[in-house]
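One chain of protein is taken out of this complex; the other chains stay put.
Presenting subunit A:
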Amino acid sequence: MTGRAPSSSSHLRLADEYFLVAHNHDTDTIVPRLHDTGIDLGLAGALLAELVLERRLRVVDGRVIVFDPTPPNDQLAASVLRDIVMEPPLSIRVWLEYLSQDARDKVGSRLHVAGHLAQTRQRKWWGGTAVQYRTVNAEQALIPEVRLHELLARPHPDIQFARISKDHKLMRDVTLAALAHSTGLLSALLWYHGPHRARSQLDEMRRALPDPLLELAKQTEAAVGDAVLGRRR
């Protein structure tokens, strides 16, 4: 048995949720729903968004600036913040590129340590083994997806979009949805409920996000697009 018993899903951080949403949870393994570049950049965006949501970072003129260097409770978030503190102010794109290099390993192992994922070793046809993750509790792993679904697929005619900038939980969910949209993941989540309406609803919600989070989502989208145009993978 690896890892501790899973704690309640409220302990999931934004990048954890993005990781869970970006994978299909089969019985013995997890299968990515999105191409590698998309997942990597989405996770990098989510890691930055975590710190923005905790008011550790601010985004001024496209640069990431430390607002409050107090380390967050989470080790990974603290190490990301430490990296940012030690650098001069760099643009969001530089941080996205830097963090995307190993975001998947780091967030995966954070989920593993927190007991949401377990490691399995898979024998490869050429003889070696590869470490893969599987969900410990598939129902819990689906919770973020269900929440996104609630948020987007159901019409909210009376939702006050102004609430998004005040209600922390709602802000977090909208940020997750915006990142999923930016990386092209949304079609996997909403395929059985007209994605069109969800998209237009998300557009309005996105606009109600505070500036730094909206900027982050847009920069992630542009980074994914640039990865398509740049010829290397």
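Here is the rule we go by: a residue touches a chain if its C-beta (ideal position, glycine included) is under 8 Å from a C-beta of that chain, and two chains touch if they have at least 3 such contacts; residues count from 1.
Heads up, the rule we're going with is that contacts and distances are computed from a predicted model.
Candidate names were "Cytochrome P450", "Ring-1,2-phenylacetyl-CoA epoxidase subunit PaaC", "Amino acid permease-associated region" or "Anti-sigma F factor", and the UniProt protein name of the unshown chain is "Amino acid permease-associated region".
Considering the full assembly, A:Arg63 is the residue among A:Arg63, A:His112, A:Arg134 or A:Arg197 that touches the omitted chain.
Remark: the omitted chain is touched by one listed residue; of A:Thr29, A:Ser91 or A:Thr120 this is A:Ser91.
Where subunit A meets the chain that is not shown, the touching residues are 33-38, 52-53, 55-56, 58-63, 65-70, 83, 86-91, 93-95, 97-98, 101, 165-166, 168, 171, 184-185, 187-188, 210-213, 215, 218-219, 221-233.
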